[in-house]
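Just one protein chain is left out here, and the rest sit where they should.
Each chain gets a letter, A, B and C, in the order it is written, and its residues are counted from 1.
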Amino acid sequence: MAEAIAFYVLAACILGFAVLVVTAKNPVHSVVFLVLDFLCVAALYVTLGAEFVAAIQVLVYAGGIVVLYLFVVMLVNVKRPPEAFRAGGRHATLGLALAGAVLVEAAAIAVWSRLSPAAPASAAQTVPVSGNTEQVGWLLYTSYLVPFEVASMLLLVAMVGAIVLARKES
Amino acid sequence: MITPTHYLLLSMALFTIGLAGVMTRRNIIIVFMSIELMLNAVNINLVAYSAQVQNLVGQVFAIFVMAVAAAEAAVGLGILLAFYRNKETVNIDEMNLMKW
Amino acid sequence: MPYIWAIPLLPGLGALVNGLVGVRVFSRRTAGLVACTAMGAALALSLVAFWQLLGLPAEMRSYDVVVAQWIPSIASATSDGARAALQVPWGFRLDPLSAMMLLVVTGIGTLIHVYSTAYMHDEPRGGVARFFCYLNLFCFFMLLLVLGSNVLVMFVGWEGVGLCSYLLIGYWYEKPSAGDAGKKAFITNRIGDWGFILGIFLLFWTFGTLDFASIQRAASAMPIETGHFGVLSVIALLLFVGATGKSAQIPLFVWLPDAMEGPTPVAALIHAATMVTAGVYMLGRNAVLFSHAPMVLQIVAVVGVLTAFLAATIGLVQNDIKRVLAYSTVSQLGYMFTAVGVGAFSAGAFHLMTHAFFKALLFLGSGSVIHAMAGEQDMRRMGALKRHLPVTFATMTIGALAIAGIPPLAGFFSKDEILYRAFEANRFIWVLAVLTAFMTAFYMFRLVALTFLGAYRGPAWQGDAHGDRAVAGVDAHGHGAWHGPHESPRAMTLPLQLLAAGAVLAGFVGIPAALGGGNAIEHFLAPSFAVAGVHETAGPTGSPGVELGLMLFSVLVAAAGIGLAWKLYVADPEMSERLATRFASAHRLLSRKYYVDEFYNATFIAGTMASGRALWTFDRRVVDGFVNGASWVTMFGSWLSGLTDRAVVDGLVNGIGNRLQQASYTIRRLQTGLVQNYAMLMLFGVFAFVSLYLFVR
Partner (left out) sequence: MVELVLIPLLKIIVVLNATLLGVTYMVLLERKVIAWAQSRLGPMRVGPYGVLQPVADAMKLMLKEDITPARADKWVFTLAPILSMVPALVVYAVIPFGDEVHLFGRRISLYITDINVGLLYVVSVTSVGVYGIILAGYSSNSKWPLLASLRASAQLISYEIAITLTLVSVVLMSGTLSMVGIVTSQASQGVWYAFIQPMAFVIFFIGGLAETNRAPFDLPEAEQELTGGFHTEYSGMRFALFFLAEYANMIVVSSVATTLFLGGWLRPFPNVEFLSFLGIVPGWCWFLLKSFIFLYLFIWVRATLPRYRYDQLMRLGWKVLIPLAIANLILTAIVKVALA
């Protein structure tokens, strides 16, 4: 019951903020909405019992990435609003329609498969979820060690690349 | 009773919203943000199903997705800054050098 | 003795030092010092070696040293098809002949080095170092030639001395005449060396070895080729051709007089004492070969005596003091060859030694005179120098007497030995030789008279009021204002005196039996000319009476020559003019040296030029024609292919390219470059798949 309330409230916030992010005229506003949206997502994670992921969500997304976006938005103070120039051959409305269509179809599939008694998700009890931070760390450092290292290397490379890109040519 | 289908629909909707942003907005920064939204939709799915099947691998992959998102944001914004320094614009319609 | 290899090496080192370092840094003194030290050390070494050689019994006076392998054995075939290994070591041999030559070279070489230090005093610094470098290098090669135990080592020395003589003749290379003379000498020598090389090839082809000893052994085993002209004769002839080149015999004698362009010490050392005698020495080395080829010996004798006679006749009328000496050198060399030709090798060698002494003496004396006259060489502009150059006068007179063959000076013994052996062998040759002796005496004393006696005909010098002022001019060594003729410095007169002593005494080593002497040098040298066991047939057969008579006669002839010279050039000089005018044509013929040079110019040189020009014309017309034609054809072909390339191939390629471009122009409309466009296409794909999944499932 309480779970249901939490879910619906959070889902409503998430979707609403997402729509605001997409539709806001001012980039700064959409950044703010993005932060709020991510916070809501984090809350959703908490309700799903994934505290660690939630914390990381706040720390990485809300605390890191979006700050980056905010900086960029402030650095890029555009003389003329980006919406001024409109290129031909870009059928935004068609794209929108397609997106909606895909949504509808996928939803239909989901609901249909839900109604049709498909095989219930067999709970493959590989790792019990209890105080999951340890297990997550355990998984990360044992069976997913190589992907973890690859990801760290990716981050390092991305950092170097970003620095090189953003450095002013002197 | 909240079934995975709810989470599925939620993430679908979020994904579609991000998609719409990518499709419609012409400010490339906002396009980036929309992409972040789509990634979050994916994460919601992963976490939800990991909770459903009592398997933490989903969360692990959510974390990987975040790492990739961070990298993508860093490099993308770096490129954006470089581009802005040359062209004085962030309009995605003026970034049409990738033809013939 | 084991270190005889060091004897050539010392001057070599001197040359190295002077050439590499000296030319840049050494002062005149240092350069001369280095060179003289090297030569002195060589002299000392060779004296020691000689002494040790004397210590040995006569039969085994032959010492070999092999320093290193030069040509490791190369398998090759000989005439009789036998496999022989061409194997040449850096081998040195010390035997009586080479020992004597060694002493001559090092001894006279040292004296001349000392002399040069003073003579070259006015040269620029680097020039002096260069001069001594060349001189030392010459001594190095000469000693190599002398000591070489096989033909090839000797040949190295042979060519080396040729090179050095070229360098030294052209020492004053600013003077075109000097350069020309150098080239002339070099080229003329090449002609001779051509024969020499052929001889060497034939030697190896015949005997399969190049070592003198083994050649002699093999040759002595072969029969003496009397009457027919066998391989030995061919070899001997070829070697003799080489000898004529080096020793300035007919027909290759023309280079020697021109070689006087070089500095006088050079003339003394190379073109009187040592190098030019290398030919004689080479013949002596191969004595056995020659004694097995009597016909070649005949040729040698005739050529030698003719050379002697003609050169003497030319010498009669020359006015350049050095040229006179040059022609006398030629004629004396002719004497030596005559000796060799009549089979008296030892006599030839003996004369070689004595001649080395007095001819070096004469040359150095003339150098002193020239020095005194500040470069004046024409005898007609000298005279009455006796007063000013007493030492030079005395020594040169001794030299003249020696060469004229006045007893008991050196020339007397050696020359009379030759005359006697010639008389024994062939009267015609003897007659010519005697005439030559007469003329020799005449022109030598003509030289002495014109130079030192009579009235002074030279240029005036300041303060020439009365002659004895000039004697005070000794201090000025030619540099600065010319203070008149003056005696040369000590460094020049000392070698003169030493050489004069040599010219006096050198003869006594060969007092003939007729004078109760036991012809020591002949016995000393004999082992070098014969192979142990085989004894050469020649040898005085006539009675001592005949010999004594001949001696007396030759002395009288010499005296007559001297007397005539005195009468013509001291008693009444006008008479010589009158003679010259009366026999004008003969005089011109002689003074123009029988027009030999002109003849050579007209025939060989002009012929060579003409043939070269003809070949060049052929080259330009025919060969170049071919080449240019070929190139033209090629160019035309390439032009044609280029045309096809442009027209056909490029046309094809460009055509295809254009078609593709036009075709792609329509397709590329798809590529708007707008990211969102691509994204929408992707989305379209997604849509397609999802609908597929939805409906088709």
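Going forward, contacts are C-beta pairs under 8 Å (C-beta built on N, C-alpha and C of every residue); 3 or more make two chains touch, one makes a residue touch a chain.
These figures come from a predicted structure and were not determined experimentally.
**Q** Considering the full assembly, with which of the depicted chains is the omitted chain in contact?
**A** The chain that is not shown is in contact with A.
**Q** Just one of A:17, A:52 or A:144 touches the chain that is missing; which is it?
**A** A:52
**Q** Which of these, A:22, A:44 or A:62, touches the one chain of the complex that we don't see?
**A** Final answer for the missing-chain contact: A:62.
**Q** Can you say which of A:11, A:35 or A:48 touches the chain missing from this structure?
**A** Going through A:11, A:35 or A:48 one by one, A:35 is the residue touching the chain not shown.
**Q** For subunit A, which positions touch the chain that isn't shown here?
**A** 26, 28-29, 32, 35, 39, 51-52, 54-56, 58-59, 62-64, 67, 70-71, 74, 131, 133
Assume only the chains that are shown with their structure count from here on.
**Q** Please compute the C-alpha centroid of subunit A, do the same for subunit B, then give the distance between them in whole Å.
**A** Here the centre of subunit B sits 6 Å away from the centre of subunit A.
**Q** Express in whole angstrom the distance between the two chain centres, defined as the mean CA positions of subunit B and subunit C.
**A** 101
**Q** Where in subunit C do residues touch two or more of the other chains?
**A** Where subunit C meets two or more other chains at a single residue, that happens at 672, 674, 676, 679-680, 683.
**Q** Residues of subunit A touching 2+ other chains?
**A** In subunit A, the residues touching two or more other chains are 87, 90, 92, 95, 98-99, 102, 106.
**Q** Residues of subunit A touching subunit C in their complex?
**A** On the subunit A side, the touching residues are 87, 89-92, 94-95, 98-99, 101-102, 105-106, 108-109.
**Q** Tell me, which parts of subunit B touch subunit C in their complex?
**A** 19, 22-23, 31, 92-93, 95-100
**Q** Inside the complex, what are the residues of subunit A that reach subunit B?
**A** Checking each residue of subunit A against subunit B gives 3-4, 7, 11, 14-15, 18-19, 21-22, 24, 27, 30-31, 34, 37-38, 41, 44-45, 48-50, 52-53, 56-57, 60-61, 64-65, 68-69, 72-73, 75-76, 78-80, 82-87, 90, 92, 95-96, 98-100, 102-103, 106-107, 110-111, 114, 121-129, 132, 135-136, 139-140, 144, 147-148, 151-152, 154-155, 157-159, 161-166, 168.
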